[in-house]
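This report concerns only the one structure given below.
Every protein chain of the complex appears in place save one, which is left out.
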Amino acid sequence: MEQPEQPAETPGETEEQPPETPAEPGSEDLRIGVFVCHCGTNIGGFVDVPSVVEYTKTLPDVVFATGNLYSCAEDGLASIRDAIKEHKLNRVIVASCTPRTHGPLFQGVCEEAGLNKYLFEFANIREQCSWVHMKEKEEATEKAKDLVRSAVAKAALLVPQEEMKVDVVPRSLVIGGGVAGLSAALSLAGQRFDVHLVEKESELGGFTRNLNSLYLGEKSAEETIKPLIDRVMSHENITVHLNSQVGDVSGFIGNFDTTIVSNGSSQEVKVGTIIIATGALEYLPDGLYGYGMYDNVVTLTEFEILCKSHKLPKVNKVAFIQCVGSRGQDKSYCSRICCVISIKNALYLTEKYAELMGDDGAERVEVGVSVPEIASRRRRRRRMAVAEGAGAPAAAPMGGPEITIFNRDVMTYGANHEVYYNEAREKRIRFVRYTPENRPKVTQEGDKLAVTYYHETLKTERKLLADMVVLATPLVAPPDAAKLSKMLKVPIGRDGFFLEAHVKLRPIDFATDGIFVCGTARGPADITESVAQGLGTASRAAIPMARGFIQAEAILAQVDPQICTGCGTCVANCPYGAIRMTEEGVAEVLAAACKGCGCCGATCPEKAITMMNYTDDQLLAQGRSILQGAL
Amino acid sequence: MSTDIMVIGGGIAGIQASLDIADKGGKVYLVEKTPSIGGRMAQLDKTFPTNDCSICILAPKMADCYSHPNIDVLTYSEVMGVEGEAGNFKVKVLKKARYVDEAKCTGCEECAVKCPVKVPNEFDQGIGERKAIYMPFAQAVPRVMTIDKEHCTWFLKEKCGACKILCEREAVDFDQKDEEVVLDVGSIIVAIGYDLWDPTPATEYGYGKFPNVFTGMEYERMINASGPTGGEMKRRSDGKRPYKLAFIQCVGSRNPQLGHAYCCSVCCMFSTKEAMLAREHHDDIDSTIFYKDMRAFGKGFFEYVERAKNDYGVRYINSDATVQENPENHNPIVVYDVAGRPEKEEFDMVVLATTLIPREGAVKVAEMIGIPLTEFKFFESKDRILAPVDTAKEGVFLAGYCREPMDIPESVTEGSAAAARAVETVLAKGVSV
Partner (left out) sequence: MAEFEPKIIGFLCNWCSYAGADLAGVSRYQYPPDIRIIRVMCSARVDPMIVLTLFKEGADGILIGGCHIGDCHYISGNYHTEKRVYVVKKLMEKAGLEVERFRLEWISASEGEKFAKTVTEFTEKIMELGPSKVGEDPELTNRMGAAVDASLDFRIRSLLGHEVGMIENGNVYGETKTEEEMRNIIDIAIEDEFRRSLILGVTSSKPASAKELSQIANLPTERIVEHIATLRQKNLLAIDHVDGMTPYYVALRVGGD
């Protein structure tokens, strides 16, 4: 790892001085140089490059124009460098391929020659001219002239831009002490940053603390996450705030001022980045399938708590009902992990049946769980199950429970989940599909629960008498998520979960820089996924902190406070939350957060916003120059 | 000791890992086997559940990665050996000769126009052709040509050389040699992605026998506007567009007999997307998806399937399915069952959601580095709960599909996660920062 090249000396914003003070736009001293590339025959074969060069020389303020066989070749670049010095060029245009691939190269050359890189302009005469008008040399040549003239018109109005640097406090705030938050905190600490971990409960561990077993592990849920909690508690870089909440947040990436409220007292902490790991809750299916009416109708998590506390009543026939309250029954979404959790519990009940049904459960639950021989034997058995497939189920253990899982689609995606599904089928756990049109019904019949369901193949109604019904309900966003969303100015989606910046490529970022999200606060996820997301946010948050500063875009919006009336239209339009109102009641662009899209400028009712490098004047000059036509 | 980090695999997981590390100031070697970075995501037309254009969102990342001052992108290169331990790995990398000077080539592709040798285009899944000197795809990064030695007339018969004569930049260099370099790195991230399973052995689907049976990726290339058919779905038998499309799920996956007992994680959504895109191309096209379980489990996925049903008229049938053919018109006939009753239906085209399998080279990579594989030949996590991206070997990390079937955002997340763990390692092992 390298240290940031230039540690900023003073806090706040520091500026790089442009190497030279170039001419103001419109002044007499404009000295524009134009390099027209042949690109071998790629341009030269379809555009009369010499005539473009000659024409360019006649344009206002152009003091130098030449053709290059290959502008991007070392000799081509050298000729640009030399010409900048020799002819004292203060604006440079290369007419060649596309700025999307070669812009940075030529900008770099300008910088090497001491010219601010924002005084460079591109004319695309290959991809958007010679290659698309291969049969019309004359027209292509005219077009190339127009494109160069338009670039010259813009170049004349270019002004040097400085990339602002904003210092970043190398400290992170992690909100939520579940596995996602713990993983994030630990990794950030491992990357040598200070972390403040805020947990509203009196213990770390989050939702996992409710759970009995974990489907990928041999140990109990609590035992599994204990080492993680211990490492967080003992890490010198991590400050854990239990029984605490975030009271207030202001500022932006690099410099957030936060207030942590614990037991009535509050503490101010300045952080550079924030990670949201506030988790989710289990949906309570009041009124569905007899929940709340019959004692032995429980949710998945309640079932786990019963197992964990050895209070599971004597049961033989158990029915799990999937998608309770999800996938269109109240909540619209699929909760992703309930299928595998039901399977996990069904398998747990099958495997531990004798122990769980014993009178003295407390000790028996522990039997064999952490014995390595048994663990490896079970892994082998799982592998065998896979090799044999579901077609050859082994006999159910004598006197075991009879378990039925009513489902709509079994969501055991991937390799790890599907292995459990196969194992469950091998263990004679019955899977019965239902459709939302024919949901099962639960009623009390004597001391049993009657599950009436429609058999899709036999096309008849059937009845199952069960001792217990377990409802697989979705994870839902906690009610305080909305509050946090407002405080941090980050969005939540329709389902109440936090909404990432981009569904595909920025899954754990927010559009607002410096704030990240992981775990079930983002949406249903299993424990492994929550850990991966926690680590992922630790990487994302570490980026600005490792650099020590943010290099703001130079192409950004600027508000003229003299013209701004503080109407707030720009604040409403900015997708990045990069504009705020100052105490004086005018808009202010946060350079560190602005991405330079220009959306605000194009709608500012007072036209108080200028989009640097794409100003109205520059765009109009380009347009007008095109309309003017080649002379 | 080295604080540099190597990322093996230039797909989206590897790109994300590289960018994260490099943005923190770490030096990265990104080793990619093929001539361009981008991976599978570059082949996709759109991505679910937003129907984002795949290359549009990927291309800026590819460009960022290639031009990043802290990332050394080694394309057309392979890892040949790994020695050492965390903080001090020595990785032998073979830089294959592409016979084109990467620094000189401008990517104008004029040489390919002149090249007389036609080869099926692997990027387009063999639909359409490329030349022996080629650009793997239009948005390739780096945008330089590569000569395919296996097919080039110069290498086979010492004749032709048209590309060399034509190239004014003199970028073509037949004398280029493979080069082996040894790189010192403190940590390694494995992100080699997946292979596509060839469904020919599963004869019940008729792939390779019935011309109008396609794989999902073949279809994906066809509907891509810059693909081999310019975005048109064309039947192999007569080049006509289909009106009735069938998608068959779990072809080769969730199938212990074929050795892939796991679920691919992405195919239900992939096929739903493809059915929606078909309707977007032609509003008179009807699609049917035959599935075992509709695994629409991710954020917004279930709603996406509902939208496919309600707004795009996609029909979902819960059944296994096999394929026969009407010999008269080469129309595939899908055989399935509803409530135990066998049914048959004729379609114009069948698209198979074939399983995605661990890379053929995964075993070799695992052996070289000394890390275990799971029963399915995915790389095994150190701890499947708390350390998913760690491996049994300290300093070696995993990201993306090569670890466990997953979609793009999960691969991106793991790319970042692996980056965090790798940086932690080099900081702990390395010289003081």
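Per-chain residue numbering starts at 1, and chain names A and B are given in the order in which the chains are listed.
Just so it is clear, a contact is a pair of C-beta atoms (placed from the backbone, for glycine too) under 8 Å apart; a residue touches a chain by one contact, two chains touch by 3 or more.
This one's a predicted model, so the numbers in the text were calculated from it and none came from an experiment.
Across A:Gln191, A:Thr473 or A:Gln622, the residue that sits in touch with the chain not pictured is A:Gln622.
Of B:Cys53, B:Leu258 or B:Ile317, it is B:Cys53 that touches the chain left out of the display. Although one chain is not drawn, the whole complex shows that of A:Leu69, A:Val261, A:Cys567 or A:Val586 it is A:Cys567 that touches it. Panel shows subunit A; residues 98-100, 122, 124, 126-129, 131-136, 139-140, 142-143, 146-147, 150, 501-502, 511, 555, 567, 569-570, 572-573, 575-576, 595-599, 601-607, 611, 614, 616, 619-620, 622-624, 626-627, 629 of it touch the chain omitted from the view. For subunit B, the residues in touch with the chain missing from this view are 45, 50-57, 59-60, 107, 109, 138-139, 224-226, 230-231.
To be clear about the criterion, only the chains that are shown with their structure count from here on.
Between the CA-based centres of subunit A and subunit B the separation comes to 22 Å, rounded to the whole angstrom.
In the complex of the two chains, the subunit A residues touching subunit B come out as 1-4, 39-42, 69-70, 72-73, 97, 100-101, 104, 179, 183, 187, 190-192, 214, 216-217, 224-225, 227-228, 327-328, 332-334, 336, 383, 386-390, 409-419, 422, 433, 456-457, 459, 497, 500, 502-508, 522-523, 527-529, 531-540, 542-543, 546-547. Across the interface of their complex, subunit A is touched by residues 3, 12, 20, 23-27, 47, 49-50, 52, 57-58, 61, 63, 67, 104, 106, 108, 110, 143, 168-169, 254, 256-257, 261-263, 265, 293-303, 306, 318, 339-340, 374-376, 378, 384-389, 404-406, 408-410, 412-421, 423-424, 426-428, 430, 433 of subunit B.
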